[in-house]
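The complex is shown incomplete by one protein chain, all other protein chains being positioned as in the whole.
After this line comes subunit A, so read on.
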Amino acid sequence: MSAGNMRLTLKVWRQSNTDTQGGFENYNLDGVSPDMSFLEMFDILNEQLIEENKEPVAFDHDCREGICGMCSMFINGQPHGPLKGVTTCQLHMRSFQDGDTITVEPWRAAGFPVIKDLVVNRDGFDRIISAGGFVSVNTGNAQDANSLPIAKENADDAFAAAACIGCGACVAACKNASAMLFVSAKISQLALLPQGQAERSIRAEKMVAQMDAEGFGNCTNTHACSAECPKEISFENIARMNREYLGAKVSSKAV
């Protein structure tokens, strides 16, 4: 297959750094193939910009197979674009029409300041995990893996929650820029497993406290997060987290 023949108009957010104002720039792009991924389409745009001696658009990406959580484009008003259950890097141009105008912006949230163009700072997510998203077990302390049978159902549910890639689309989708889906996914994973029991309360409390400290908003049950989540992390996790959190508050010693 050779280069394709779709023509597009791209309206792309450009911003030099965190401290400056950004704005949209329009670009015309020819020769796009329906088999290209959205990011490969951006590769072509960037090569074109370089040829014109203009600075290419900065965007985050790495694995390009939907698992690292690095890519993060807000496309035509939706995080990761129009297709359900995929990341930006897995979106292909066959989801668009010849002649389309496509608007591309960074995640927008107080907790995710723009670094440059489409690149944002998601360090807050790491700090939330540091606050409690783990089981406190040092290397070398583990017992034989099969000495702890876990019902397949629980293991499967924990896995479903653990599939979160930490991309931040849930925050970008939410009008309150809430990080509840992300935080609840980790809390659920560990609450569903026996290994997570000992620190269950303190984990919920500390992670929620950190989430608030990072400037993420409240959840008002709009469900936009799980609708836009590329890994289809279930909204039920938020209900589970609320139970965990309330339970923790009742018996709170810390925080």
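Basically, a contact is a pair of C-beta atoms (placed from the backbone, for glycine too) under 8 Å apart; a residue touches a chain by one contact, two chains touch by 3 or more; residues count from 1.
Going forward, contacts and distances are computed from a predicted model.
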UniProt protein name of the chain not shown, from "Cytochrome c oxidase subunit 1", "succinate dehydrogenase", "ABC transporter permease" or "DNA-binding protein": "succinate dehydrogenase"
Absent-chain contact - pick from A:Gln21, A:Gln143 or A:Ser251: A:Gln143
Touching residues on subunit A - with respect to the absent chain: 1-3, 17, 33, 35-37, 39-40, 43-44, 47, 49-50, 53-56, 58, 60-70, 85-86, 90, 92, 94, 115-116, 119, 121-123, 125-127, 129-131, 133-146, 148-152, 155-156, 158-159, 162-163, 165-166, 189-190, 193, 195-196
